[in-house]
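What follows is a short report on a single structure.
Up next is chain A:
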Amino acid sequence: MKRTIFAFLASTVVALPVGAAEFTWAETTDPQTMDPHAVNSTPVLGFLNNVYEGLVRRGKDMSVEPALATDWEPIGDGEGWRFTLREGVTFHDGAEFNADDVIFSYERASDEGSDTRSWFAPISEVVKVDDYTVDFMTSAPNPIFPSSIANWMIMDSGWAEANNATLPDKENGNYATINANGTGAFKVTAREPGLRTELMPHDGWWGDVEHNITKATLTPIQNPATALAALLSGDVDFINPVPIQDVARLQSDPDVNVIQGIEARIIMLGFPHEADALKYSAETSDKNPFADVRVRQAVAHAVNVPAILQTTMRGNAEPASQLVSPAMNGYSEGLSERPAYDPEKAKALLAEAGYPDGFSFGLKCPNNRYLNDEAVCQAITGMLAQVGITATLDAMPVQNYWPELRADNYDMYLLGWSPGTFDAEHPIRFLAATPNEEKKLGSWNFGGFSNARVDELLPMIQSEIDADKRQAMLDETAKILQDEVAYVPLYVQPLVWGTRSNIELTQRPDNFFILRWVTVN
Partner candidate 1 sequence: MLAFVIRRVGQSILVLLIVGLVAFSMFRFVGDPIDNMLGQERTIEDVERLRAQLGLDQPFPVQYFRFLEGAIQGNFGVSYRQGREVSEILLERAPATLELAFVSGVLAIAIGIMLGVFTAIRRNGATAHIIMAASLIGVSLPTFLIGILLIYLFSVELGWLPSFGRGETVSIGDWWTTGFLTESGRKALILPAITLGLYQMTLIMRLVRSEMLEVLRQDYIRFARARGLKERAVNFHHALKNTMVPVVTVIGLQLGAIIAFAIITETVFQWPGVGLLFINAIQFVDIPVMAAYLMLISVMFVGINLLVDILYVFIDPRLRVDRTGGHS
Partner candidate 2 sequence: MTTPVLSIRNLSVEIPTRQGILKPVDRVSYDIAAGEILGVVGESGAGKSMAGNAVIGLLNRPAHIAGGEIRLNGARIDPLEGEEMRRMRGKEIGMIFQDPLTSLNPLLTIGDQLTETMLTHLPIGRKEAEKRAVAALDEVGIPGAKERIDSYPHEFSGGMRQRVVIALALCAEPSLVIADEPTTALDVSVQAQIIALLKRLCRERGTAVMLITHDMGVIAEAADRVAVMYAGRLAELGPVREVLTEPRHPYTHGLMASTPLASQGQTRLHQIPGSMPKLNYMPDGCAFHPRCPRAADKCRTAPAPTLTDGRAACWFPMVTEAAE
């Protein structure tokens, strides 16, 4: 027995340099599908960005750059966009890439059963001009269309048809759920859902290879402590995320590095604007104090964001004043001040609104969705209690959380929002527009915030091509939302990645882990 242990130790010592270009990483959640059109979520799209590619992609600085399209230009006066496709690109199975694949992927991704359908809402028609030219016609001018499809991934039509996967199937799954065939820098060589996904470089990739990986393995590890232990013990080379409280510890460890950045996600408090009464109040059950803007302002002033950032976030996050972070397109520079922490002012505002003795209410919070979400809510509960409004905190797993919010079972709630388009228009459409099912507006505006001017500005923003005019309208909207305290933005969620110190990589604010930027030293 002893001998075998020694033998094993010796073999690992020898094996190390050989496996230097093998790379293992852990994330909290496994991508639930390999189908790039079935689910629109960060784990799926982030992972598949290594395997599939779109017409355009985002670079290290989030700027849009050519991928499968080498060039694109507007058609006429905002009638659409023309994309020129890259020639000589092959899929992992060796098939050639051409315009048919683009058309096929458009149809697939905009199908009723596809989760990426909303990206193509502005599109009226897609036309194949020749094998390497495709026109996307829009019903209205759409200046941001190219950047909004950076995560739209192209699938090989022949492969999909041969494997009976022409449409994504969320319910039953199909061949594309566990297999992948893209044009990306890596191909999936083994997939055990929930356990292990193995990637190897795609030899025929069209781009310049920056990485030195021969094999990469993704293992989901849910328990943050386990993931951290795996990183510390060298069982994995990279974890995302690092629990925020462990940043300091990792920084002091010479074997690991912490890579921090700011995510696109804004954490905010939401209110029941439309409700007639509080649902969870012992004494104020006949009216809704949060309908009064002064009460909402009081909340904004009562929450000590610097303290939360200092303690709960360990100095790893930035305060937020708007529904988007400064890294996003369309951020309003002039509105970067968030309401100051001022409990006296909060009390005065409450008194002014007719609640000198405060009131009680129910605060809903997820406990497994955002970084330290429950701890933040707890801290907020304490801060609000100090100005006299006492919250009963109800923290729950996210699977119970959304149904509760949809059923309007809250007096105040915590929400995080990350704009998929990296543009300030995105949260306005989903969070600030008056809910309208037909127009697919305000679908996450649980509280039913409604402002006529915002509703008026939104379509104008969407179709404005002139950048300055567009920014002016975005600024106006942001000002309204700030004045009305539609939401109380708290902070920008930090991105904290941890790597072994022999790894070099690039972190993007969308929390996508791009394997082709990894170097193992």
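Assume a contact is a pair of C-beta atoms (placed from the backbone, for glycine too) under 8 Å apart; a residue touches a chain by one contact, two chains touch by 3 or more; residues count from 1.
The candidate set was assembled so that all candidates are chains of the complex that A comes from, given by their letters.
This one's a predicted model, so the numbers in the text were calculated from it and none came from an experiment.
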| item | value |
| --- | --- |
| Selected neighbour of chain A [touch, this complex] from 1 or 2 | 1 |
| Residue ranges of chain A in contact with candidate 1 within the complex | 4, 8, 32-33, 35, 38-41, 112, 115-119, 169-174, 177-178, 192-195, 219-223, 225-227, 229-230, 232-235, 368, 397-400, 402-403, 417-418, 420, 430, 437, 440, 443-444 |
